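As you look at this complex, bear in mind that one protein chain is not there, while each of the others sits in place.
Each chain gets a letter, A and B, in the order it is written, and its residues are counted from 1.
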Amino acid sequence: MKFRNPPVNSLSLELLTELVISLEKLENDKTFRGVILTSDCPRVFSAGLDLTEMCGRNPAHYAEYWKAMQELWLRTYLSSLVLVAAINGACPAGGCVIALACDYRVLADNPKYRIGLNETLLGIIAPFWVKDAYVNTIGHRAAEQALQLGLLFPPAEALQVGLVDQVAPEDQVLSTALSEMARWLAIPDHARQLTKNMMRKATADRLLRQRDADIQNFVSFICRDSIQKSLQVYLEKLRQRKG
Amino acid sequence: MKFRNPPVNSLSLELLTELVISLEKLENDKTFRGVILTSDCPRVFSAGLDLTEMCGRNPAHYAEYWKAMQELWLRTYLSSLVLVAAINGACPAGGCVIALACDYRVLADNPKYRIGLNETLLGIIAPFWVKDAYVNTIGHRAAEQALQLGLLFPPAEALQVGLVDQVAPEDQVLSTALSEMARWLAIPDHARQLTKNMMRKATADRLLRQRDADIQNFVSFICRDSIQKSLQVYLEKLRQRKG
Partner (left out) sequence: MKFRNPPVNSLSLELLTELVISLEKLENDKTFRGVILTSDCPRVFSAGLDLTEMCGRNPAHYAEYWKAMQELWLRTYLSSLVLVAAINGACPAGGCVIALACDYRVLADNPKYRIGLNETLLGIIAPFWVKDAYVNTIGHRAAEQALQLGLLFPPAEALQVGLVDQVAPEDQVLSTALSEMARWLAIPDHARQLTKNMMRKATADRLLRQRDADIQNFVSFICRDSIQKSLQVYLEKLRQRKG
């Protein structure tokens, strides 16, 4: 079981790297068969990508950052462990990407905790592999609409569209995730792992085949003046709100 | 916003060409960001392909006709504009193909206004790219059944299977489409267009890769004696009904 830290769990390069290393350790430690992903920040599962990593830095930094994001997704999506997301707070963008990579998603029943890929609202777009995972989870039509409109689903709607598997009262998210974990651990590991890999390999391979191109694509997009400007405006707003 | 004409809006070669040109103009005119497609023929959104274009003509004509149909679909399916279908009448076959290419579908709540791909009922089959769009919209299993049985869905069923996104009282179809358009136009164009393209490119590319073969396939199918005969019988019936 794991918890994560910063103010709103934004996915800094450091946090991404830390998560990858932790997952790797748990996978290699045969005493662990499953992990519950949850947040120790009140009201936020993860706010997603860390905009300060994407703003006012050099291309090499953007490339390193994006590679770390790909790495985390590949690790979680193909993990041999059972991963259950206990989503105890808002779960937009990168937070949703991590949740989508788990085997099962439990969302706290609080209408303020919305989940979804809202990239278009910020003028940016989700990468194709996140789109693929979205389509796999909620189907092509729902993904097409949700991605274009940048929809964030409140719990009841998230459940209906299939973006989460269960909604639980806020104080029972973790216990619900634990009961669910027990169901998954009742299955022989080897057969479950091979089956998971069979289901997910084609989607992961699409990214693996064009990983560098995807990094280049991200870097050149992020380096555009218009994108840098709109990210700066957005960051400024966030800072003022805090201040 | 646009309306179309003939008796039942059957997709004549002339109408197809006109629609493609109009769409092209609107795409190039930067003052337009979205288009609502609707019908000014009472009780019919579009009756679909114009059988008189498919009957008693020469192969070159059939080829030109099918190419125009492909072109309209490619233009609408990949349009950079937001396309909302305000379906204010029956919407079988080719009418449904156009609706499927839009971003959002509102259907008038009248049980006589059914929507679907009913090609098999006439002894013909939908092309593979229409099948692909159908699968993308309602899923593989529902498409498999609906296509084989030539199902035409009344409003409530069309909504349930996901073939339309909303059902509205007949006199509110247009206003509903307009409100929906406002939601789509609230999204930054550039991010929305890139996202739409990411969702639809693979499906459109499948047609682009085998466009000529698809035309040849249509022409040789249509030229068969048995098909020509059954279309003539069907046309004769339609003429008698009018007379």
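Just so we're on the same page, a residue touches a chain if its C-beta (ideal position, glycine included) is under 8 Å from a C-beta of that chain, and two chains touch if they have at least 3 such contacts.
This one's a predicted model, so the numbers in the text were calculated from it and none came from an experiment.
A.B. asks: Could you tell me which of B:119, B:165, B:180 or B:214 touches the chain that is not displayed?
C.D. replies: B:119
A.B. asks: Among A:103, A:119, A:144 or A:214, choose the residue that contacts the chain missing from this document, as touch is defined above.
C.D. replies: A:103
A.B. asks: Tell me which residue among A:80, A:110 or A:136 touches the hidden chain in the full complex.
C.D. replies: A:136
A.B. asks: By the contact definition given up top, give the residues of chain B that touch the hidden chain.
C.D. replies: Residues in contact with the chain left out: 119-126, 128, 131, 139-141, 143-145, 147-150.
A.B. asks: Spell out, residue by residue, where the missing chain touches chain A.
C.D. replies: Missing-chain contacts on chain A: residues 103-104, 135-139, 162, 165, 183-184, 187-188, 190-192, 194-196, 198-200.
The working rule: only the chains that are shown with their structure count from here on.
A.B. asks: Quick one: report the Å distance separating chain A from chain B, using the average Cα coordinate of each chain.
C.D. replies: The mean C-alpha positions of chain A and chain B differ by 36 Å.
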